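One structure below.
One protein chain is absent from this view; the other protein chains keep their places.
A and B are the chain letters, set down in written order, and residue numbers restart from 1 in every chain.
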Amino acid sequence: MTLSLQSLSRRYGAVLALSEVSFDIRPGEVQALMGENGAGKSTLIRLLAGLERPDTGQVLRNGKPIALGGPADAEAAGLRFIHQELHVVPALSVAENMHLHHPYPTRAGLVRWGKLRDTAKRALARLGLTHIDPDAPMARLSASDRMLVRIAATLITDGPSPWLYVMDEPTAALTGAEAERLFDVIGELTASGAGVLYVSHRMAEVLRLARTVTVLRDGRHVSTRAIGDTTESQIIADMTGRDLSADVPDRTVPIGTSPLLQVAGLTTATLGPVRFELRPGEILGVAGLAGSGRGALLRALIGASPRRDGTVTMGGTSLTRTTPPEAWSAGIAYVPRERRSEGLMMHRSIQENVALPHLGPLARARVFLNRKAEARMVAKRGAEVRLKSAAPSQSCDHLSGGNQQKVLFARALAGSPKVLLLDEPTRGVDVGAKHDIYRLIRSLGDTGMGVILASSDLPELLGLSDRILVLHDGQQAHLVDNTGLTEADLLTLCYTKEAAA
Amino acid sequence: MSALFRRFGSLIGMAAIVVFFALALPDTFMTARNWLNISQQISMLAVVAAVMTVVMVMGDFDLSVGSMASLAGVVAAVLFVQGWSVPAALAAAIGVGLIGGLFNGVLVSVIGILPFVATLATLTVYSGAAFLVSDGKTIFGRDIPATFSDFARSGMALGDIDGRPAIFPALSLVALAVTAIVWVVLEQTSYGRRLYAIGGNAEAARLAGVPVTVLRLSAFAFTGVGAAIAGLMYASRVASANPVQGDGLMLTAIAAVFLGMTLTENGQPRVLATLAGVVVLGVLDNGLTQMSVDSYVREVLVGAIILIAVSASALGRRGLFGR
Partner (left out) sequence: MSTKPYRTAIAASVLTLFASGALAETVAVITPYLAQPGTQFYVEAFEGRAAELGWDVNVIDTGGDVAAVISRIEDVVTQGVDAIVINVDPAQVGAGLQAAADAGVPVVGMDAGSDPLLVANVTSNGYAMAVETSVYVANRIGGAGNVVMFTFDPFPPVQVRGVIADAVFANYPDITVLDRITPDVSDGGIADSRAQMEAILAANPEAGSISAVWAAWDQPALGALQAIEAAGREGEGIVITGIDANPQARDAIAQGGNFEASVAQDFAGIGATAADTVARILAGEDIVASVIYVPTVLITSANVTE
């Protein structure tokens, strides 16, 4: 039995997320799916799960096309999806959670709790998960056990048993020992004849588990190779290969000498210790795999997560108890990663969004709103960031992703900050807006502003950064000069923990 | 046309209610004297609803405003009995409102209890305190100084209407003043803008340097003071105080804010829209009473009208934004 993907394409607005992708998936083995952020992995999974329809192309099973019109079709075709964020009901028992997508066994309308429990127990036992009690509330289970329960639940089925599991970053939230347990279960699944499409950024896992590796880049299929015929550096080379230098103008003004921001021993609940200095005009990139603490570092600097230890010094003044209001007034500005949940008041106007951190200085007598001054600020900064909008009174929910991001840039720049913190500034924006944002970041560096740029987009980091700080599990792994660094080098740094700084 | 109706449908509906009463009660409804009456009848509700708007702007609620109004009334009355001067007793009662509001604020913003749960609990606490302070009795008669109870009957002379002298009631003036203050605070100061920001996206506001905890705390204190003022207005109007007399204000005030929200763009709570909601509720009570509609039928009608307004507004928004 083989699943063949043929010429799958999917376009979102201006972005071609998936372009003519074809490859085969075989049962009884683990096939890794790799690629950088935005390479098209998520879109591919969404197509297989029936959550979206392809614009062109089809999926064949043993040569016959299968309909993927919705999640039910995918389920009927024997496909199962294990996501990194699991939908579980914490208050219900393990056995009940395993039956969320199946009717409870009943007799005369009454639930047969004994049978429910036995079914769950048998399914768990088939994967060797005898340590999990079917009666335990889901809330008491560890993250890995919850995922294993979800996998076991797929064995409970009325139709044909599943033969292909699609796992999206399954180990992202797991510890080493927990991941080992998952690997054992994957072994059980493949031994019983099922296939696994394993999506992961973690090279070591891929090399260990997979028999073949498929790499996507910029929505296109680059390669599918047997693991024996390839190497880590070959895979990295397949994943990278994009050249962004044309998009990013070169630095024109030299970096200052006296440090602008000094960070030493910075530690929070999930981060640290981190130590670095930022000089005027410098762009410091922050790299690392998903969950490595890129965002956590910026949140610690803006004061959004409490500092446990360490010092942060701005131009010689120590910020003792950093909170967001203090950080902003000390000259630190922040563009958060999640535009909708962390950045914008979506239903408020551009003007209100831009002016928010600067209301105090703008206000008459520091109390009364000065709408004219706000409008001038929005006009000036809006032009600087090339914001395209109908009017400052326009509500942010009607703007494109790129323009929403520019509103956040205008907000950050409106106070003429000394240090700018950017978390994934080009995430989900179109190519044109991306280009504008790169030019803006470069020009800010040239004015003497210090920029800290956290990104999962390696070409972006390599194109803009003067130095790059690499994080690994919340800890500082490397701090390197961006001279002669290739994408492959950087990716290798992200994967290696050993050479800790 | 239909977009226009969606945007201003509520306003048209409210105007229709007024027009209906004007036609049904041609001689008595659209008279200066009746509107002066209405302004006085809704004055306490207007104050509570205005300060309720302050917390609802942040997406919060204060369920304790009614029992706070009762508590402030009996505190003032008990202090009158103990021989305090009127200004001193009023200041003390408003101080109780401030402390109660701050307490709500601490529970909600510092400790982090859901406003619904926190203020439901303080509703009971303040109500119990009102019974304790007053011994469960109504304080009235000679215990209430004439200067206090006369306030509710005084006002600004407007000359003669229909051959009888008319006044702009003092209670209406207080309600206007409180509404004006809330309007300035919410619409014209950075403080108010930040409250709206919290309501728009609390996490985004926090990351943009808005001191969310302090602002929520202070907004609840604001609401507590407003509730206490309304309680004193009530006590003055009835020249007496008992430990439950303000309790009904809370639900009606929330209803008024919701009615007002059907008028505004994006369904934001705004104090002038809230005032419109209060006026509609007052007009319904006034007009339906004049038409001799049974008091229980009147309650059903008022509830139904709130439901119609809010449903129509929700459907309109879905039409606008739904895809």
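Heads up, the rule we're going with is that a residue touches a chain if its C-beta (ideal position, glycine included) is under 8 Å from a C-beta of that chain, and two chains touch if they have at least 3 such contacts.
Note that the structure is predicted; figures quoted are calculated from it, not measured.
Undergrad: Of the chains that are displayed, which are in contact with the missing one across the whole complex?
TA: When the full complex is considered, the omitted chain touches B.
Undergrad: Looking at the whole complex, which of B:V244, B:L272 or B:V302 touches the chain that is not displayed?
TA: In the full complex, the listed residue that touches the missing chain is B:V244.
Undergrad: For the chain that got dropped from the picture, name the residues of chain B it touches.
TA: These residues touch the chain not displayed: 25, 27-29, 31, 33-34, 37, 40-41, 44, 140-141, 149, 152-153, 164, 234, 237-240, 244-245, 248, 285-286, 289-292, 294-296.
Quick note on the criterion: only the chains that are shown with their structure count from here on.
Undergrad: Round to the nearest whole Å and give the separation of the Cα centres of chain A and chain B.
TA: Those two chain centres are 46 Å apart.
Undergrad: Taking the complex as given, what residues does chain B use to touch chain A?
TA: 187-194, 196-197, 200-201, 203-211, 266, 268
Undergrad: Can you list the residues on chain A that touch chain B in the complex?
TA: Going by the criterion above, the answer is residues 302, 304, 323-325, 327-329, 334, 336, 341-348, 352, 355-357, 359-360, 362-363, 366-369, 395, 411.
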